[in-house]
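Dropping the structure in here first, questions after.
Just one protein chain is left out here, and the rest sit where they should.
And then chain A:
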């Protein structure tokens, strides 16, 4: 089959690889009809995430048709059913899964020993996302093996297009959880850094959950325009001071809720901290650039909440922790517990409350994937979200 394969920094190729096979009775094989490139994939492409190996198939936002089902998954899944696959693999039986904390499932990471060493304790297995989270083959491919398939799926009823439901596997619940874990009150100002696909979903979620005011921060004009369409007041951080504008918009008090939808590749205008971050990242003295986190800690209203869906991979430097501690901030973060939210979100899509396909700007065949990684990363050609058709 054809699949997008990681070969190193800046080097993802469309290769011919062996078809996946059922390896365990709980597995299923899904024929991918539509998949997408996620901002998290860019961290792999740019080689900022440790734990990738040459030959790994990437991609974790995908959907398709069930082709084959292992004996133990048969009661939950039938051949021919249409499913979106969540990027977090979950067992459903461990203590964490029972509490709905699927992204920290204790059993789905087959490289548990390695993850236990690196993270202290393992987190869930993820598709196409480093050997620290299981090294499972990803979904930017014609076929995928889905482990623990009796749990790891979202069934899609007829009458909805792939484009409407695809993002249930990742960015829609990610934006939703980012907003939900802020426990938004009708009096809250929610400030969101990053107007990429995750930021866009977060903006819509914050509006639906009833925020008084949603403020979105980025520097890419067309992304800011899309943020505004979704109900946000926008700040272009290359043209205005984020701190001053946020204070203006909140009567000098600061936003109650701050969300980092940027992650470890944050850009910044030439501030000292951001120059130091770039230099250190290049010299491998730190792995992540923390400009957005520092800004959030600084502007957040005391006793407010920081919510962090943006992905970080390792070490950050110059964290103003004293400021965070003294302001009594609450931190909420993590990979998304996808299936915890998808029944409700699928309902909302069906009822027409939201159509997540608004974010798609590019649809191309799978073999154009490697170029599209670059277009998406460099934000060329108005690119916000890329959908691939195997």
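By our rule, a residue touches a chain if its C-beta (ideal position, glycine included) is under 8 Å from a C-beta of that chain, and two chains touch if they have at least 3 such contacts; residues count from 1.
One rule holds in what follows: contacts and distances are computed from a predicted model.
One chain of the assembly is not displayed; among "FAD-linked oxidase", "protein-glutamate methylesterase", "Cyclase dehydrase" or "Phosphate transport system permease protein", its UniProt protein name is "Cyclase dehydrase". Touching the chain that is not shown, out of A:185, A:241 or A:326: A:185 (per the contact rule at the top). Set against the missing chain, the residues A:53, A:93 or A:344 yield one that touches it, A:344. The residue from A:73, A:226 or A:262 that touches the chain not shown here is A:226.
Along chain A, the points of touch with the absent chain fall at residues 10, 46, 99-100, 177, 180-183, 185-188, 200, 204-205, 207-211, 219-223, 225-226, 228-231, 236, 238, 256, 265, 267, 270, 275, 278-279, 281-283, 301, 303-305, 330, 332, 340, 344, 348, 352-356, 358-359, 361, 374, 377-378, 380-382, 384.
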